[in-house]
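First, the structure itself, so that you have it in front of you.
Every protein chain of the complex appears in place save one, which is left out.
Naming follows writing order (A and B), and every chain is counted from residue 1.
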Amino acid sequence: MITIAFIKKEIMETWRTRKILILVIVFFIFGILNPLTAKLTPELLKMSLKTTIPFPDPTSLDSWLQFYKNISQMGLYLFAIIFSGTMSHELAKGSLTNLLTKGLQRRVVIFSKGFVLFGQWLLSIGLCFIVTLGYTHYYFPDNKSPHIWLALWPLFIFGLLLVSLLLFTSTMINNNFGGLLGTVIVMIIFNLINLYKGAVNYNPISLVSKNLTIVKDDTKFFDLWPSMCITVGLAIGLLYLTVKLFDRKKL
Amino acid sequence: MNNAQLLLDNLPLLIPLVILEFGLMIAAVVHVLKHPQYRFGNKVLWLVIVIFFQIIGPVFYFMFGRGETA
């Protein structure tokens, strides 16, 4: 019951502070940009190179390439910016103190926030996906992207890690930039790990960078099993650490 | 394909895109002007960020720039 009450509070917060509105606008924009970029890139190249050599016509694959590029290079960080201070803001302001002294358990705060954050990640990705899907069907009615639904799953799973990471860093660092900073640092680490080719299928970052190969070939999905397991494991571990960290926090 | 036709062909994409991007930008510009208390930076800095950095500029302002009494 208390968990539900706090989840309701979190939903009200994201609604009334217009975070969710910003999220919807931003991911809707990306949804439009994906097919548009796919469509315009050859035209722009033609114009700027002033050549008459025919470029291959863009396909649905180009649109989905943009989708995964935009999510992994922009969307993810915008999500981190929007929820960067989810814990630190409340800790700095002292708004949680009141509720904790009423018997609200500290871990309930973490779990409820995590739940609502993950819901919003699903919403953002889902919305962006639907918009991209609609336009892609309209502009590129081909069958070159057979497995778009399957390729979406790794993205959802990566969200678990992103949410845990935001909770952990914004609990640890008493600053609104904490969550963003943590996300950036971890993404840099993941990219460095990828320099070692053998690690690719184990690296969580593959869940947001290898999706296009799944769109083309569904058997590639299973190559990512180790990476999915590691991501879920890391997410759970971080969530556990966040609870421990918050329990020790003096308010 | 000439430019006019290119534009016409892409209208279903361009119209909502322009509405959303400008909507976000205008909302941020209005907010910057109406609430001159920022967590850091000044009015000119935030106007530049909000107008010239599409999407990320307004989001950055709304999350980090706007003052507590927003």
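By definition in this document, contacts are C-beta pairs under 8 Å (C-beta built on N, C-alpha and C of every residue); 3 or more make two chains touch, one makes a residue touch a chain.
Throughout what follows, contacts and distances are computed from a predicted model.
Hidden chain, UniProt protein name from the list "Monovalent cation/H+ antiporter subunit D", "ATP-binding cassette domain-containing protein", "Ion-translocating oxidoreductase complex subunit C" or "YeeE/YedE family protein": "ATP-binding cassette domain-containing protein". Taking every chain of the complex into account, the omitted one touches A.
The missing chain, though absent from the display, is touched by one residue of A:9, A:46 or A:216; that residue is A:9. For the chain missing from the display, the contacting residue among A:40, A:99 or A:230 is A:99, taking the whole complex into account.
Within the full complex, the residue among A:44, A:122, A:229 or A:251 touching the omitted chain is A:251. The omitted chain makes contact with chain A at the following residues, 1-2, 4-6, 8-9, 12-13, 16-17, 93-95, 97-106, 247-248, 250-251.
Throughout what follows, only the chains that are shown with their structure count from here on.
Interface residues of chain B facing chain A in the complex, by the touch rule stated above, are 1, 6, 10, 12-14, 16-17, 20-21, 23-24, 39, 55-56, 58-60, 62-64. Against chain B, the residues of chain A that register as touching in their complex are 18, 22, 25-26, 28-29, 32-33, 35-36, 39-40, 43, 74, 78, 81-82, 84-85, 135, 138, 176-177.
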